[in-house]
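The complex is shown incomplete by one protein chain, all other protein chains being positioned as in the whole.
Presenting chain A:
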Amino acid sequence: MTIDSAAMRSNIVGLALIAPLVIFLAFTFLVPLGRMLVLSVSDTELAAIMPRSVIALASWDGETLPDEEAFAAVAADLAAAREDRTAGTAARRLGYASAEWRTVLSSTARSLPDDASSITNWQDTLVSIEPAWGQAKIWHALAEARGPFTDIHVLTALGMDGGPDSGLYVNVLVRTFVIAISATAICLLLAMPAAYLLSSVSGPLAGLLMLTLLLPLWTSVLVRSTSWLVILQKNGILNQILMALRITNAPLDLIYNRTGVLIALTHVLLPYAVLPLYAAMKSLPKSQMQASRSLGGGPLSGFFRVYLPQVLPGLSAGGLMVFILALGYYITPLLLGGQGDQMLPFYIAYNTLQALNWGLAASLAGGLLIVTVILYLLYVRLVGVERVRV
């Protein structure tokens, strides 16, 4: 066997060893991610339930009312949908454009006569059930919802759908970033002295301190957030202590507002800031600061010119980790925040589980993903990827 073929063989063996991981990642990460991005623009619900209407409307000029054939197709589709119990789904889809179409569609489906054989003029029948059928607007909505792709969810997520509360999700996105940035800043400020302490002690004390840092990581986020509920509520432990010490007279509002969210979020994410910083500080030789001192550098010069630049990679890595994790936090704001403190993940969950508008949920998630990737790239550009070490 030649050396080349031996090298090739060992390459193949190496690839075979990492193949399970690659396949696993592809199926658990890349495929769902792509599926989600497709979902945010795909629009096949209505076409599946109302196929006749979609075909009939294909030849519609869009200016006058559609012909009798289209009215008959809608009636036939809705009658069939009523039988299959899918009329609600079609109504919900049409409701994305405007909430009133949802009512129109479901009430029409409900009110259609059971025996359709006697009816000759479907236009009059539908208009008598819901006068909205006599105007072009609902037909436009139907035509736009025929699929297979739509921009309605993306426009809603971007606040460009023109509806009454169209800026909602842009505001939520801004709020999400404000909360994540605040939590990151607080975490880094608290992590600096903590990591320094950890890196400078040795022996059993170091082990104990490390344990107190890691212990919260091994506890469920739900449990930790709930504990903050107990501590921070109006008659909670903290308020009782503050009042007993006469620091305040009335209980402070520490919960169901931004304060509560930030306290709990900081607590949950602090270890992720401390650990990379700790690694960076631990690997910085003691002689670096001694050198600064021997050269006449006072504590401030030493810190800003020698220490900080060298632990910056750890600081960056910790900050990035906290920031990206904070963007995705859902349970903590839900438990400890008020109406105005819910972050984007809350609305993604709401649209997925409650509103069942998966397209919008996917658009929101995609938006969050894209903004995060842009921020990450910007950050790499500014700090340099080789400086992000853990």
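Miscellaneous remarks
Just so we're on the same page, contacts are C-beta pairs under 8 Å (C-beta built on N, C-alpha and C of every residue); 3 or more make two chains touch, one makes a residue touch a chain; residues count from 1.
We take it that contacts and distances are computed from a predicted model.
Per the UniProt record, the chain missing from the shown structure is "Spermidine/putrescine import ATP-binding protein PotA", taken from the list "Thiazole synthase", "2-oxoacid:acceptor oxidoreductase subunit alpha", "Spermidine/putrescine import ATP-binding protein PotA" or "Heme exporter protein D". Touch with the chain that is not drawn comes from one residue among A:S166, A:S182, A:T259 or A:S301, which is A:S301.
Across the entire complex, the residue among A:S10, A:T248 or A:Q288 in touch with the chain not shown is A:Q288. In the full complex, chain A makes contact with the omitted chain through residues 285, 287-288, 290-298, 301-302, 305-306, 309-310.
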